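Before any comments, here is the structure.
Yeah, one chain of the complex is gone here, protein chain that is, but the others are all in their spots.
Chain IDs A and B follow the sequence of writing; residue 1 opens each chain.
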Amino acid sequence: MSHLLEVRNLSKSFGGLQATKDVSFTLEEGEIVGLIGPNGAGKTTLVNLITGVLSPSAGSIVFRGRDVSRQRPWQAARSGLARTFQIVQPFPQMTVLENVAAGALFAGAASSRAQAEREAMEHLEFVGLADQALRPATALTLPSRKRLELAKSLAMKPKLLLLDEVNAGLNTAEIDKALALMRTIAARGITILLIEHLMKVVTSLSTRVLVLHHGELISQGAPQAVLEDPKVVEAYLGSKFAARLAAQAQETGVEHV
Amino acid sequence: MSTSAKLPARRGLRPAHFVFLAWALLLAAMPFLADNYFVRLATFVAMYSALALSWNFIGGYTGYPSFATAAFVGLGSYTGAVLQNAGAPMVVAWVCATLFTGLVAALIGAAILRMKGHYFAVGSITLIEVLHQVASLWSSVTGGGEGLNVPILAGGPDFAGRVFLYAMLVTMLLVWAVTLWVDRSKLGFGLRCISQNEDAADMVGIQVNRYKTAAFTLSALFCGTVGAIYASWVSYISPSDAFSVLLTLKVPAMAMLGGLGTVYGPIVGAAAFVLMEETIWAHFLDYNQAILGVVIVLLILFLPGGFLKIDYRRLWRRPLPVRPAASVTAGGEKGDKAEKAAAPLATFAREGRS
Partner (left out) sequence: METYIQIIANGLMLGALYACIAVGFSLVWGVLNVINMLHGSFIVLGGYLAFFAWAQLGVSPFVMLFVVAAALFLLGFLIQYGAINRVVSKPVLLTLTLTFGLDLILYNFMNVVFEATPRRITLDLGSLGIGEVMLPYDRLLAMLLALAMTGILYWVLRSSRIGRAIVAVRMDRDAAALMGIRVNKVYAITFGISAMMAGACGALMAVVYPITTNTTGLLLGKAFTICVIGGLGSVPGALVGGLALGLIESFAGTWLGAQYAILIGSLLMLTLLMVRPTGLIGKRGYE
């Protein structure tokens, strides 16, 4: 059987620094998978490798049965890989609508600028930005910009959506909204790889969790199991706080599962 | 569907198009209205409009600070002159010069566009120097530093004046038509994305290198035409004349004067510039360059967005609470005086891409 995405023995080093080491995992269609790890664990590097921003030093990436290890970002975008950025990257002087239309036109299915704008409008309605469509992208607040990124990614008609810290900097109410949004997206059949700091988001959304530490995949599996994994606990907090985290993970698990 | 009502209307025929076509018609009618001096002036207006529109593809839409205009004008003029001297009919030489210049630009572009910002600017200036040197040193073909004579068009100065005026006008209209197409096409949209955030453009699936090369080639193509026509017109070219650094600065300044990345900005800028040149500078021949310098300095300091980037609509619309982004087009606030001065140009403003 074939996986949606298969990462095999992926390594990337910058000079002497090994950012990812021999990482292997698979994603299946329709899954929501969380990718967690302490700061500097190599999460964003991994996303950059998958989306063609970086080329791997070793290993391979197979997406929908095709080896995409060496593809450029624009090819990744067209092949159904879309991502949002930790630091939002809009086209500053374009309107919100045009920003989203760019995704629809160049990576999505839109055949003309007019159609791209129509599609963009639908995506903006979906994320709740329709009333801001004609404002310049720079006029948006941070939570709105995050939603703009999401709309742009969705306009690219992705099979796999990589969400890099979409919830960073949002307050609780906004996070709840974002969670609902992500569930709806997943329900549309889009596979999601969720890079997150917030355990609450990861545990309540993902069916599976991958843990990176110092560029290595140290654990993967169901959220509960992973969070109780001593290796993970140690990676995050050192052995000292192992017990406390275990208790906490139990609690969140009860709340959300 | 409820959404369609909120979408901006697609562009139809705009008054600006009619104003422009009337302007082109006026230029075309010049031989019947005035003497050869004005015919020559109209030829220059058409020529610089074509050059500024060409530069706009790479400098305006794509946001790459190219100073290579003179390289391509020079290449076109030498190609045209060499072909004409080899016996090619004038128009054939023009067409070949256009295609050859475009081809060279496409090849060079693929390499030079890997640079960004300052490096690209320096690289594009160096390109002029390289071609200048080649033209000076390759004397068996180019005549070296002594330059090259081009056969004078038979039929007398009046006839020749008209031929070259119409040739430049046709070139201007061609670039204008291509600009209109680019402005509305996927290509133009992609170029604007690149100019604002190249990495983000790559991420949404734009083939950045191919798009940039296309823009660079388009920006060179008609410079080649203009160069070849110019060589036939003045019937003598030399390396320092053909690869003029002054030209390479003037053209972006014209586009900036009108407004970067708009359809009509470069045309307004070129016309204003040429007319200014004729009315003011002609009286101060010794200070020609200094006055050009002063104009450029004032332009950059006080009107960096050009006439067409002033948001004339802001006058009656609630201003958006936007902090102007630090970029070429952030020219809004300082334009109050210029707004009044440029009021007749307001018609053109609506064609602006904002």
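Heads up, the rule we're going with is that a contact is a pair of C-beta atoms (placed from the backbone, for glycine too) under 8 Å apart; a residue touches a chain by one contact, two chains touch by 3 or more.
Please read these numbers as outputs of a predicted model, since none were measured by experiment.
Engineer: For the chain that was dropped from the view, give me its touching partners among the shown chains.
Structural biologist: B
Engineer: Decide which residue listed in B:L103, B:V170 or B:V245 touches the omitted chain of the complex.
Structural biologist: B:V245
Engineer: May I ask which residue of B:A29, B:V91, B:L137 or B:A177 touches the chain that does not appear here?
Structural biologist: The one listed residue touching the chain not shown is B:L137.
Engineer: May I ask which residue of B:P31, B:G102, B:G123 or B:G188 touches the chain that does not appear here?
Structural biologist: B:G123
Engineer: Check the options B:A97, B:I112, B:V182 or B:A201 and report the residue that touches the missing chain.
Structural biologist: Candidates B:A97, B:I112, B:V182 or B:A201; residue touching the omitted chain: B:I112.
Engineer: Since one chain has been left out of the picture, which residues of chain B touch it in the full complex?
Structural biologist: 59, 63, 65, 67, 111-112, 114-119, 121-123, 125-127, 129-130, 133-134, 136-137, 245-246, 249, 252-253, 256, 286-290, 292-297, 299-301, 304, 326-328
In this section, only the chains that are shown with their structure count from here on.
Engineer: Using Cα averages as centroids, what's the distance between chain A and chain B in whole Å?
Structural biologist: Here the centre of chain B sits 43 Å away from the centre of chain A.
Engineer: So in the complex, which bits of chain B are touching chain A?
Structural biologist: Per the stated touch rule, the residues are 3-4, 6-8, 10, 184-186, 189-190, 192-193, 196-197, 199-208, 320-323, 325, 327, 329, 354.
Engineer: Would you mind writing out the residues of chain A in touch with chain B in their complex?
Structural biologist: Those residues of chain A that touch chain B are 51, 53, 72-74, 77-78, 83, 89-94, 97-98, 101-103, 105-107, 112-114, 117-118, 121-122, 125, 130, 133-136, 138-139, 152, 156.
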